[in-house]
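One chain of protein is taken out of this complex; the other chains stay put.
Note that the chains are named A, B and C in the order they appear, and that numbering of residues resets to 1 at the start of each chain.
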Amino acid sequence: MTRVAILGATGYTALELIKILLRNPEVEITALTSRQKDAPHVHAVHPSLHSRIDLNCEDLTPQQVAGRADFVFCALPHGASTAVIPELLAGGCRVIDLSADYRLSDPGVYEEWYGLVHTDPTRLGSTVYGLPELWADRIPQADLVANPGCYTSTSILGLAPLLCQNLIDATGICIDAKSGVSGAGRSPKMTTLYPECNESISAYGVGRHRHTPEIDQVLTDVSGQNVEVVFTPHLVPMDRGILCTMYTRPKTTVAEDDVLDAMREYYKGKPFIRVVDHLPATKDVAYSNFCDMTVRISRGFLIVLCCTDNLIKGAAGVAVQNFNLMAGFEETTGLLPV
Amino acid sequence: MTRVAILGATGYTALELIKILLRNPEVEITALTSRQKDAPHVHAVHPSLHSRIDLNCEDLTPQQVAGRADFVFCALPHGASTAVIPELLAGGCRVIDLSADYRLSDPGVYEEWYGLVHTDPTRLGSTVYGLPELWADRIPQADLVANPGCYTSTSILGLAPLLCQNLIDATGICIDAKSGVSGAGRSPKMTTLYPECNESISAYGVGRHRHTPEIDQVLTDVSGQNVEVVFTPHLVPMDRGILCTMYTRPKTTVAEDDVLDAMREYYKGKPFIRVVDHLPATKDVAYSNFCDMTVRISRGFLIVLCCTDNLIKGAAGVAVQNFNLMAGFEETTGLLPV
Amino acid sequence: MTRVAILGATGYTALELIKILLRNPEVEITALTSRQKDAPHVHAVHPSLHSRIDLNCEDLTPQQVAGRADFVFCALPHGASTAVIPELLAGGCRVIDLSADYRLSDPGVYEEWYGLVHTDPTRLGSTVYGLPELWADRIPQADLVANPGCYTSTSILGLAPLLCQNLIDATGICIDAKSGVSGAGRSPKMTTLYPECNESISAYGVGRHRHTPEIDQVLTDVSGQNVEVVFTPHLVPMDRGILCTMYTRPKTTVAEDDVLDAMREYYKGKPFIRVVDHLPATKDVAYSNFCDMTVRISRGFLIVLCCTDNLIKGAAGVAVQNFNLMAGFEETTGLLPV
Partner (left out) sequence: MTRVAILGATGYTALELIKILLRNPEVEITALTSRQKDAPHVHAVHPSLHSRIDLNCEDLTPQQVAGRADFVFCALPHGASTAVIPELLAGGCRVIDLSADYRLSDPGVYEEWYGLVHTDPTRLGSTVYGLPELWADRIPQADLVANPGCYTSTSILGLAPLLCQNLIDATGICIDAKSGVSGAGRSPKMTTLYPECNESISAYGVGRHRHTPEIDQVLTDVSGQNVEVVFTPHLVPMDRGILCTMYTRPKTTVAEDDVLDAMREYYKGKPFIRVVDHLPATKDVAYSNFCDMTVRISRGFLIVLCCTDNLIKGAAGVAVQNFNLMAGFEETTGLLPV
């Protein structure tokens, strides 16, 4: 039995992690943490888990967690992850970090975009970026995996085949991203109250969203070119789902079918990527670990459309995919069939 | 020009008050208050008002407000209203209070349901309850009007004709009420975050909602019978609207058409009441001051279905209706046509 | 390998059936039917199934279906089921019928509420009603099971423990039911267009909804009393979920805790029933086969609150629960964990 802990158990991502992990009979969830002092039962925090798991959300130290778990999913805010992960690793845990803390390789870039001095900079360069479709070979042996951002995954998965196969320009890529509200987390904020978001769409953080340098970095790494994107996120009145509509410039005249073939070739054997002919909707991938994508060519632009469930393929699902690879389970365990 | 102030200007009700009052060319909004220390422009708080009104939301004393306004709409939380209304009245203002502070006539009942000792109990008995369809005669000369609760209005308007005409039993009435989320206000709370409310319906506060004694009291007053209701509110994933489905027992065998006729007779000449034959939807009254109602008879029950927009007929609209009567405007000014 | 066919494969219920059955490695879906002449691939009809199942939706005769399948889920409209089920049974299939055609035991009642003369009346009396929490013993050996209506299940599961334990009056029960829009099916209708349903709640078919006689009949059967309910369905702006708020009269003074205990005792060992202390939300059971329920006592009424996912526990989930019992699988196969 593989023992697993989840830090930051009260959020939406943690709920999805629990549900997915409960499908694997060889996994035991042994610790759930939160800062709430009264250690509420996880049922009280997530009523949908009633009768399914009997644990409290405790305020545990990294040492206590390390005593109970072989693997730790760290679903804490950025900044909070670096405060506990070195101790978890020292305690022998293998960690999937769902925060942004270990995603960027350059501490200066981290400081610029997150406004924090990174307290564990030496690990930045060496941490594996947990996008299994790109780096399945690096993940199995890793002790620490940086789980990608939701916008990031969706953008990268759509663009990587085209950049790696040199089909599009590496700069001047406009990513128009649309996300459901769960991506903003479960902490009370006026901006994510129901009557604020419902019946409305708006952009936010244009040019300043923290997933921008992450997209640049990962696409640069994977393609060997200096990729630069313009990233414009929007908040959409729905619970979950991300759609990225990406405007790129093809290097040469190409046909849609040839591009789709190139994408299918690139993702051959990847169980969660579906290159489709139709225009995908976020509902097609909701509650699943699938990533659906297609392309359209119009007036000199190659438009990539790519969607995921931000809480699954964009967070908890890919985290379990990483965990499966690290722990020696089938990559699809708990994720397929759904 | 009638000068008007709105206290608690950052909430949803205040926004609707401002929009409605801007339609009356003889009204000037002269003060908006909030506790925010930086006195934000009302545009920053309500972007939909951009270019329409040029005022800051200031932290003003009752005396300052009284110096600027003839009428005050008090959209503060319960407890906060009693702290300022006596001074506003002393300063010569006439006040429409949208909180619950002056609705109940018995300070003991107030304390029981609101958990606060009422600090202005002598005014409780004498304050006019601002439901113009029932007490249009008392409102014009009032200096203080207690604006009804949203659930309360919707329930009362549907039941009053039947109780006053002795068509139904006064007890054993079950009010199954469904409300949009804006009724819960604009303060950040986890329970009203978009991903908590969306795609879900649930009851809350069953048997304990504070509008219960208010419904009992007003229906008892208007009908002369000792009315007692069971009130079950539900949160519905929509911005606005209240539907009350009310299960009553007819005193004698009646036909639907006769009941509808009795309702129409009761509300003759009331511009905002629409007794309809079809089953009304909250969308039919959204963004308007209308209250739509009908009845159905089934297996010994007389079912009343009544709906309003909780922010308009349930709050800001009826408040302006009261204001119009107090200030000598047409009752429908700013409210019809919409 | 158990071979399974689904008739009426283009609807929402069929999609859920397919997803659930794909989780059972010992089941093979061998036929999907629809009346569309071009036999579209199921991917084209349900894009979320892309890469998961490779079948067309064919226009097959009952004989053709019987040649391919051991079990048939019949998700056809009422009237259409009776046209094929006798032949399917004659062909050796065992059938779970998700239509209303075999639910009512009296052909006269069927004709009264559905406006059709029943063409297979002799089977009506003997068909097993497929609510496994009540009749698990009858289902395993059945060749034909009538899968319950979604409103019906939710109402019955909440009321049965109280009626069977003689805690409440058998008549005068008011069921105020709220359903997501998927319950209305996938055929284009103006009334279920997005802009018609969104941001609105309304009642429909008050006193005339076809699940009324079904609720009466099943509760009468199970409790041995002559049960009569008033049933008021409402359309709620959400995809899925049913909440029934049910106003009943307790026979004696009871405490909430005692009623909850009685419910828990009644459902002991039933894996999909969760008797909870809190007020359940439809979101707690969404995408699952759970049925969550609780009670509240207020002013002489015992209020039962019960919710399900209308497409799962209210349709496809309970259908697979029945199938599992009939085919000898674990009752929870494909349904837990989810």
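Note that in this section contacts are C-beta pairs under 8 Å (C-beta built on N, C-alpha and C of every residue); 3 or more make two chains touch, one makes a residue touch a chain.
Keep in mind that what you see is a predicted model, and the values were worked out from it rather than measured.
From the set C:36, C:64 or C:192, the residue in touch with the chain omitted from the display is C:192, counting the whole complex. From the options B:114, B:287 or B:329, the residue with contact to the unseen chain in the full assembly is B:287. The set of subunit A residues touching the chain not shown comprises 172, 174, 176, 178, 180, 196, 198-204, 206-207, 228-230, 232, 234, 236-241, 243, 245, 247, 279-283, 286, 296-301, 303, 305, 307.
Touching the omitted chain from subunit B are residues 19, 22-23, 47-48, 50-52, 199, 274, 276, 278, 280-281, 283-288, 290, 292, 337-338.
Taking the whole complex into account, subunit C touches the unshown chain at residues 12, 180-182, 186-190, 192-199, 237-240.
Note that only the chains that are shown with their structure count from here on.
When every chain is reduced to the mean of its CA atoms, the largest separation from subunit A belongs to B.
When chain pairs are compared by contacting C-beta pairs, B-C ranks highest. A straight line joining the Cα centres of subunit A and subunit B is 45 Å long. Each chain gets a centre from the mean of its Cα atoms; for subunit A and subunit C, those two points are 36 Å apart. Residue numbers of subunit A whose C-beta contacts span two or more other chains: 199.
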